[in-house]
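One structure follows; several queries about it will come next.
What you see is the complex with one protein chain gone and the rest in place.
The first chain written gets the first letter, and so on, giving A, B, C, D, E, F and G; residue counts start at 1 in each chain.
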Amino acid sequence: MASNLIFQCPDSMTDAITHYCPGCTHGIIHRLVAETLDELGLRERTVGVAPVGCSVLAYNYFNCDFLEAAHGRAPAFATGLKRARPDLIVFTYQGDGDLASIGTAEIIHAANRGEKFTTIFVNNAIYGMTGGQMAPTTLPGQVTTTSPFGRDVQTCGYPIRVRELLSALRTPAYIARVAVHTPRHVIEAKKAVRKAFQYQVQGRCFSLVEVLSTCPTNWGMTPIESTQWVQDNMVPYFPLGELKVPEEE
Amino acid sequence: MASNLIFQCPDSMTDAITHYCPGCTHGIIHRLVAETLDELGLRERTVGVAPVGCSVLAYNYFNCDFLEAAHGRAPAFATGLKRARPDLIVFTYQGDGDLASIGTAEIIHAANRGEKFTTIFVNNAIYGMTGGQMAPTTLPGQVTTTSPFGRDVQTCGYPIRVRELLSALRTPAYIARVAVHTPRHVIEAKKAVRKAFQYQVQGRCFSLVEVLSTCPTNWGMTPIESTQWVQDNMVPYFPLGELKVPEEE
Amino acid sequence: MRAGAIHYFAYPITPQTEVAEYLARRMPEVGGVFLQAESEVAASNMIFGAASAGVRVFTTSSSPGISLMSEAMSYIAAAELPAVFVNIVRNGPGLGGILPSQGDYFQATRGGGHGDYRLLVLAPSSVQETVEHVMLAFDLADKYRNPVMVLGDGLIGQMMEPVDFSSVPTPHPPDKSSWATTGCKSRKPYLIKTLFLDPQQSEEHNRKLAAKYDEMRKHEVRFEKYNIDNDCKVVIVAFGTAARVCKTAVDELKRNGLRVGLFRPISLFPFPYEPLHEISETGTVHALLVVEMNTGQMIDDVRLAVADRKPIAFYGRQGGMVPSPEEVLGEIHQLI
Amino acid sequence: MRAGAIHYFAYPITPQTEVAEYLARRMPEVGGVFLQAESEVAASNMIFGAASAGVRVFTTSSSPGISLMSEAMSYIAAAELPAVFVNIVRNGPGLGGILPSQGDYFQATRGGGHGDYRLLVLAPSSVQETVEHVMLAFDLADKYRNPVMVLGDGLIGQMMEPVDFSSVPTPHPPDKSSWATTGCKSRKPYLIKTLFLDPQQSEEHNRKLAAKYDEMRKHEVRFEKYNIDNDCKVVIVAFGTAARVCKTAVDELKRNGLRVGLFRPISLFPFPYEPLHEISETGTVHALLVVEMNTGQMIDDVRLAVADRKPIAFYGRQGGMVPSPEEVLGEIHQLI
Amino acid sequence: MQIEVKFAGFGGQGILSAGKFLAEAGLHEGKEVVWIPSYGPEMRGGTAYCTVVVSDHAIGSPVINNPAHLIAMNRPSLEKFAPTVKPKGIIIVNCSLIPITSNRTDVTEVLVPCNQVAIELGNPKGANMVALGAYAACSKVVALDVLEAIVRHEFEKKPAFIDENIAALRRGAEIAVEKVESLR
Amino acid sequence: MQIEVKFAGFGGQGILSAGKFLAEAGLHEGKEVVWIPSYGPEMRGGTAYCTVVVSDHAIGSPVINNPAHLIAMNRPSLEKFAPTVKPKGIIIVNCSLIPITSNRTDVTEVLVPCNQVAIELGNPKGANMVALGAYAACSKVVALDVLEAIVRHEFEKKPAFIDENIAALRRGAEIAVEKVESLR
Amino acid sequence: MPLVQIEKDRCKGCELCVRACPQEIISMSREINTKGYFYAQVVEQPRCIGCRLCAITCPDVAILIRVNGVSYRFFAY
Partner (left out) sequence: MPLVQIEKDRCKGCELCVRACPQEIISMSREINTKGYFYAQVVEQPRCIGCRLCAITCPDVAILIRVNGVSYRFFAY
């Protein structure tokens, strides 16, 4: 009897070894997107938009057309691209510094215009690439290089919940938050990513999946500790689940 | 018996005749702010920040220190100013193009950091100064020079409700929406403006009052028709009232 | 044809609105997209995204808005994508005003964004030429895969002048299938990026860009000589609106029997150094007069062309003031 | 003293982080505010707001971030406010990389924002000098009420070198009560603005700014002559890191008995045209060599200084490559 | 022949559109034409003006310091621009809002109560058209019926405005003719 | 005297901090010192290196194409930089991860199994310290006890790290001394 | 008795005060002011109740109100 592969690298991924740190869940999130492109047969008509952040090199790992945007501007890029070629499947992959700080205006307006692309929003509560500065999503009390005594909500405010913020817009959209720190969460996350792309394929709406991710390096933890930290600290502040589905309209 | 003034120009206003079009309610909103500064005795320690928009010349009408910000950046200005001199009373006065379009990131982050200044947000559903282009707050179907067939929610999305969007942030704030199209509404508006400044005086929180305003010129209506349009079209989409008060926390 | 369609993303700013609306209305083959962006930053990055798909793109703005686009311009040049920027310059710096100015000459020809890149810059001096330059800009942008800027000013921007469309070249968008990111069906994935972590590769990329700019210097120099012949005593150098004003002055001088010519750079980058140099070497020329609507920017390029073999005088107006022919005459009389 | 406190607003970007942290840690009188902004656009406008209150302000960034600040820079210059910008230049254009470069010379000296304004630009070539320049920048910014840029590069930015703080000048913030917007108690309201709708006023304002830049040209020219004497055969012109490399080359040449000097512009605006011109006039000098970490930007200024009386050679590395002393030696040998 | 005319008044008086109509009419008559607003709609209030140049040959400098003709719709405009008008020029003064005259003796100065006339015609916004009609009649730069055609074309989509604006043009022209004759 | 040393390996191996310790030690000994990372933390993975220059006099060009010494922590680094080392230089090879040698006969090449040693010491992240200790012992650019003092200072706030890192330094030094002697 | 003064040359003729007045005693003049606007006028001053609604609604601070007797400069409306 032949031996069958039941798990392997998706076609939509190259076999390059990523530059991500050991245990960094950027890698899992990449795979979920790639599997979805495979499963929905979208690879050949997909264009990905990379952010500036640790995932700036995402294009080395995805086996489809890719663009590299300016820091925070991926949603504007994707808007231009998708408006020019509505037949393409377009997604942006953005970190929390990229999307929730410098790129705030771009994501809000893309979501509000109902641009028909998909955003994978990787929230690791820190600026990974630049060495661990405070992000808009850094938790209260969390130590970073620019909040050495822990984020002080009196001077820096509370972390921004992107899912909730975007859901406050009236334009129909699919907006969900998931996590990938345990296999069970990965399985849930996959469903959300799939749904997000399906809405795009149907030309329905803007879709965004916020994924709680780890940054063992800048959190100063082991990968295992990091996943625990997601569970203990991030999930309570950033509740998981869908907050907005276009069917509501 | 001496004759007493019961209504006159507030001390915090100069007696220059404004450049605003006849019936434009920017003038009323100016007066409400100036009266508040008078009443709370703040004039001499207040610095206003003017936007770029029809109210760019606000500084000609206020009798206090004033800055003129770059388009959309008044909240960043105010942040710098207030952080440097927390003893000052700082307010920004911004239009909907300024605040809700180009300046989206700045207002969201200022609100989220809980900057202790006050924003008067004048929502007239259009870009007044540049001649009537579509604003993020332009109503569905509303005709503007860049939406000649009426705002199409399929391609431009629904109008942004700034009050609701900012209220989705977790950081305590005072956020209210008022209107000035009838005397009764002006009276309510005044209360909200006063409260907003009071919170600042107490060093409590960020405060923002969204004021529904008219633009007879670019709406192509008489002033009276404009006030009716506010009532019939804006108020239903932009409900009035406080949405967030710091006491909740 | 999709590739012929023109996609336009912009944010309102006076005085570009008129031009934008005019161009959008008149450009014959518009079958593309118009979208009002939330800011100039977004508009310029939408341009970037759409250009990646191989469609023709342009945006229009005015000085402060152009400053906000400078990051994206640098990126677009680095990514070697064709895109057209129209800057209807207004008086600055800062918010300034909405009056005509030439204060963005340096920004257009040398600065703006970070890094070693250049925009190809065209400076029309009439409404007719503006329309022609925009069409030409699309072709040049495609040819060099580099952003092209049309540098007008508020006066040209708001002037109403008849336009003859028969002389506007028809566009020839080239085939972009060798790089446009439109899905990797039956080919390898394409990648459009500007990150070069390896210094060797980065240096190579810089040199490739530099070589392209050299090509432009060879092939895209454009200028106009007006009333320049072998016995000119003074040569005026001016571009755009200032040149138009100077033409009237030159006509007037001619009527009075004075031999003064006008040299009008049309491409500001590449600047017509050689032709201007040659003219300045003419024996009869004993001085040049640079006229600009700023405090002296193009004069650097004139000096680079002429070295200091001939004296170079400057006349400038600022703040939205346009020099009048009479003022130019006055300056000339001082030189003769 | 409040006015002595330094307020710092910035957005993270490599390779400025080190400098920022270093300066913030070491600057003795820091009693001010540090706030991480949501973007460079915001950071530069926070600077603007805080500067209006009369406090000393600075921000640090690197190339792409500086592009995003260019609108604000133009505004700050127009509003005549003192502010310090540190640009730790990285290789570009676009995202480029994080390696040292001098690709932003044009942007710093002539472009960036829109309109007729200039930054005063200082280019240190060691960590020590960087610290000194930043302190000097605060004083110059206050003196001229104009933004001052310290233009470093990733190499200086990331280099660890001992610093002698005793030679760092103590700051002398002037009294700003005649314009700082701190509430109008017992005086007329102050207004800080950049809008000038009236062309006369706008022109006046432009001329006022231009006069200030002329003042800088008179008083703020800074440069270093290294091994330049009356019998130099070749003069190298280089700034920042490139100059440091060239010094090693000059030392080496000296050991070999070759008479080569180095001219290092320290103020890039105002550029030391006069002193360089004089040196180039020295009889023994038969060529100049410009060394830059870009494809040739400062060379324009060198040519403006020298005209074409002496041949000017260029050696450039790009993309984060730093020329080595050996390469410079090679170039010199070709010239001698 | 080249004629330059400056329309000046305050924002909201329809200065720019009156100038535009004149320019369109010139174009329609086969002339070279340039229309330059002093500034766009970015600012309201304050003084607004536009310059229209109508010429038989290509137009050089669009910068006109000394126009041949001036239409002054409010007092500051008259004070500012009257001294710049070329000798033998024409000045139309909206005497509804301007209690003074230019004091120039080397020009033809025609006083037209534009606002009053417009109010009388039941079209208070039509003062600019009254002025334009008066100007066309005095200067003969373009024919009145060409102007009328332009008005018809411009208001194609708002036919209600056509008649009242044409009435304003005509009334303005009539008054001007009377006044000019009385000046003789 | 001026000594240039290049530390090279991949991101995460502690290359930059090992170099920093060396530079700090040089400073502490009153020398002129320059430490230049190849790039900052913006990118992880890939090859990372830093250059440290320690000198008795002011340091000119910080650009060192031909270092006197090299510490190669992984194979690509050795392949890339070994040919650039000056004759009579020193190359420390982390033979835990590098199965080859430089093939150069004009330099002193010392093979140190840094990772193994670190693992044996129960401090798998300490491979960089092993290498640093080995290097200091071979080159004598700085004294071992000065390095130890720097380590103490740097980990002031994390005292748990002090002992294990000093142990790694010492063990590296011991091995190097043995190896160098065996080379004689 | 309250006295309402409308400053003729500040008025831009928007008519908001006309609509606001509960006593319907404000109307627009048939004359224009120096800016060319028909301006607002109080036509039946004696019927004025001093409610200030006209002033509250005027965008151009063109209306001034006086009374004889006690009054408060800072009123909470």
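As a convention for this text, a residue touches a chain if its C-beta (ideal position, glycine included) is under 8 Å from a C-beta of that chain, and two chains touch if they have at least 3 such contacts.
This is a predicted model, so every value here is computed, not measured.
K.L.:
May I ask which residue of A:18, A:46 or A:63 touches the chain that does not appear here?
P.N.:
Touching the chain that is not displayed is residue A:18.
K.L.:
Which candidate, F:51, F:74 or F:165, sits in contact with the chain we can't see?
P.N.:
Only one of F:51, F:74 or F:165 touches the chain omitted from view, namely F:74.
K.L.:
List every residue of subunit A that touches the chain not included in the displayed model.
P.N.:
The list for subunit A reads 1-9, 13, 17-18, 20-28, 31, 35, 38-39, 182-183, 186-187, 190-191, 194, 216, 222-224, 227.
K.L.:
State which residues belonging to subunit F touch the missing partner chain.
P.N.:
10, 13, 74-75, 96-97, 115, 119, 124, 127
Operating definition for what follows: only the chains that are shown with their structure count from here on.
K.L.:
If I rank C-E and A-C by number of C-beta contact pairs, which comes first?
P.N.:
Counting C-beta pairs in contact for C-E and A-C gives the edge to A-C.
K.L.:
So what's the Cα centroid distance for subunit E and subunit F, whole Å?
P.N.:
So the centroids are 84 Å from each other.
K.L.:
Using Cα averages as centroids, what's the distance between subunit C and subunit F in whole Å?
P.N.:
Between these chains, centre-to-centre, one finds 53 Å.
K.L.:
Provide the list of subunit C residues touching at least two other chains, using ranges where the numbers run on.
P.N.:
Within subunit C, the residues that touch at least two other chains are 14, 17, 35, 38-39, 41, 64, 71, 75, 79, 94-95, 97-99, 193-195, 197.
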